[in-house]
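Contents: one structure, followed by commentary.
With one protein chain withheld, the remaining protein chains of the complex are depicted in position.
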Amino acid sequence: MAVTSIQPNYSGPFRDRVENFHGNQLVYVHWEGHLNFCSAIALALPPEMPFRTLAEEVIAGLYGSDPQWASVDLSRARWMLDGVDWNPVPERPIGEQQVGHKSLIRFWTDPVENTRG
Amino acid sequence: MNAKKLTLKQKYIQSTRGLDWEYSYHSKEEIFPYAEYEGIKIHDWDAWEDPFKLTMDSYWRFQAEKERKLYAVIDSVAQNSGQLGVTDARYFNAVKLFIQGVTPLEYQAHRHFAHLARHLPGAGLRVAAQMQSIDELRHAQTQIHTISHYNKFFDGMHDFAHMHDRLWYLSVPKSFFDDATSAGPFEFMTAISFAFEYVLTNLLFVPFMSGAAFNGDLATVTFGFSAQSDESRHMTLGLEAVRFMLEQDEANVPIVQRWLDKWFWRGYRLLSLVGMMMDYMLPKKIMSWAEAWEMYYEEAGGALFADLARYGIREPKYAGVAKAEKDHLTHQVWTVFYNYTHAAALHTWDIDDQHMDWLSEKYPNSFDRIYRPRYLAWRKQAAEGKRFYNNGLPQLCQVCQIPMAFTEPGDPSTVSFRVSEYAGDKFHTCSDGCKDIFDYEPEKYVQAWLPVHQIFQGNCGGATIPEVLDWYHLKEGVDNLDYAGSPEQAMWNNWMVGRRGSDNLDTKTAAK
Amino acid sequence: MSRDVSITLQNTQEGAAITEAILADNEGAVRRDFPAMIKIDRASRLVIKASSVSDRLGRQWDPQEVHLSLISLSGSIDEDDDSLTLFWR
Partner (left out) sequence: MTIDIKSEEITPRRQTFSHIARRFGTDKPASRYEEATFDVQPKVNFHYRPTYAPEFELFDSARTKIAMKDWYVFKDPRQFYYATYNINRAAMQQRFDSALEFVEKRALLNALKPRQRQKIAFYLIPLRHFEWAANMNSQLVADWAYGTQIASAAAFAGADRLGIAQLISRIALAMGEGGDELLVRGKTQWMTRPEWQPLRRLVEDVLIVRDWFETFIAQYVMDGIVYPVVYESFDRQAPSALSLVTGFMRDWFADHSRWTELVIKVAAAENADNREVFSKWCAQWLPRAAEAMRRLAKTVLGESGDAAPTEAEAALRARLKTLGVSVL
């Protein structure tokens, strides 16, 4: 539907185009089953970043403060990218593995359903 | 004499819409250019029935009397250090959220009701709108004047207007109101006068103000109740305006219904912040969010929508989701603020056992199962000197702009993610309610100034958290972080020692 | 669900007088007390009679003075020289 406006072709600034992020793109990551982290976390990442860097540095840096993180084995995590199961290759850049601007990456690390809500 | 004396109603009509005339040197469309583009058809403006019939003489008289009473209380609270009579300093975090989030909306309402007072073609409605316009200015000003005294002692209130234009959680109320004021006059009335003021505002003012009274904040309860006396007029305007649109033309019904669906949801999402204040920030509790929701939405709203059913209006589309969420909503919002207190101009804190027991009693279906374990784990971390703060920035909903913390209806362990594609980009929303709003007018919501994305674009003072906090005018270690260890806590404890002796101190937090 | 109309008043001298008048004039009206306020509900209709309030206050009370005591309401409004009515159509 078009916006109800006084003139046709109403528009305003399209604020979050990828061009506005200085070579980065927005990516959201979410550790499923650990809602003490209230929501997915927003990141601005270069598409050239290898998945390994994302997982071992960025994600580990974000969640490392959690007492349970120490027992997490990310190599056994289940990943989902934009609603589809995802098997990222550690060495390849995320941009070459379907991670686009505003992609959502969800991952599960708990062997059984989480107990912590 | 006075055999032909007019009744109140006749006199009122003569002193309001009787002042208007049929323009002949310019067309009605030239004088009221915004009246038609939303597609609302009004055939007979004279069919408008004025609910309350205040003329300016009575308005000045009543309002002057209200203001005299209110400022007497404000003066007295300031002169007698009224802040000392409040139950606990943590209470003032509700006041902070109020002046940062609500007061600027009152101001915007003032300006936009002036817009209606100029641009609505119906003279009766214009009169009601202009009284509301100055009422809203009153609310903004009386809030500023009341809180002015508290600002002298407590943090987080000192730059509320600057923060309102910038802070991540304040973009929630700001975008809500910007959405309404950027719409046409009829949508604004439906949004603010009806969906917000009639259906939802009781949830903001009544339990909160009653809570302020219960917690010893005389000044806030006085401005709050004094504002509510105006609010009752505004609510009635909202109800009658919607009824008027519905009665004027059948074609208006689906338009109004869509607005109700949208604005119910947007208002409800906004009020989740208020719910969090009620359940978490009032030291002495008055009623839970769930109870307030039942009393002011489910009971009163039920009667209302039963009344509107005759026009073919049904309950707002996602009211059922709101009902289903009521056991979780405030806990999830508190979780957001606890995560990001380092970037907020207010404090959060670990929940003590007594408070947990109250929450457990009020939320038997959810609290002990989900939220108590979470809070206990946080308390343990804090006791070990590792108070939890989330180091990342939250993903925000494109529409309501709240961090995407809400869970799937019926599944409190899974975050509700919704996504839309538009113009080659993805747009994430927190719920079906927000997704519907985006999908209907994507050209509007792609403009959203999302604070987190703006930080990444480099528009918020810099790339590091200290730079962003500076740009917010948020004083590190003063306005933000946990209440435990804050300057406010130290000040309060000092006062309480002087007042009651140290045995009444809150030793658990004071020890930290 | 019953279609209740509702009015919430400040717990002040005047608010108390209006409350008493309502309870006397509207059979079946139910009063609930909260800190600093009083909520009164009644099925479908509730009338505030100026004469009843005036009797209780010992002075002439104008229905428009309700604005000085009102906190909230639910229902449509009809205001005339002698009374204020809350109702659902």
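Per-chain residue numbering starts at 1, and chain names A, B and C are given in the order in which the chains are listed.
Simple rule for what comes next: a contact is a pair of C-beta atoms (placed from the backbone, for glycine too) under 8 Å apart; a residue touches a chain by one contact, two chains touch by 3 or more.
Keep in mind that this is a model prediction, so the values were computed, not measured.
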Message: Given that one chain is not shown, what are the shown chains it touches?
response: A, B
Contact with the hidden chain (one of B:A183, B:V321 or B:V336): B:A183
- request: Would you indicate which residue among B:H355, B:R369 or B:H473 is in contact with the undisplayed chain?
  value: B:H473
Which residue of B:R118, B:K284, B:K317 or B:H342 touches the chain not shown here: B:R118
- request: Name every residue on chain B in touch with the hidden partner chain.
  value: 1-6, 10-11, 14-15, 18-26, 30-31, 33-34, 37, 55-57, 59-61, 63-65, 67-68, 70-71, 81, 84, 104, 107-108, 110-112, 114-115, 117-119, 123, 126-127, 130-131, 133-134, 137-138, 140-142, 144-145, 148, 151-153, 155, 157-162, 164-166, 171, 174-175, 178-179, 181-184, 444-445, 447-449, 454, 473, 487, 491, 494-495, 498-499
Task: Would you write out the residues of chain A that touch the absent chain, in ascending order?
output: 3-7, 10-12
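Criterion: only the chains that are shown with their structure count from here on.
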- line: Given the complex, residues on chain B that touch chain C span 7-9, 51-54, 58, 62, 65-66, 202, 205-206, 209-211, 213-214, 221, 225, 228-233, 235-236, 239-240, 243, 286, 299-300, 302-304, 306-307, 310
Field: chain B partner contacts - residues on chain C that touch it in the complex
entry: 1-6, 8, 10, 34-37, 64-65, 67-81, 88-89
Task: State the interface residues of chain A toward chain B in the complex, per the touch definition above.
output: 1-6, 10-18, 20-22, 24, 26, 28, 30, 32-33, 35-44, 61-62, 65-67, 82-83, 100-104, 106, 113-117
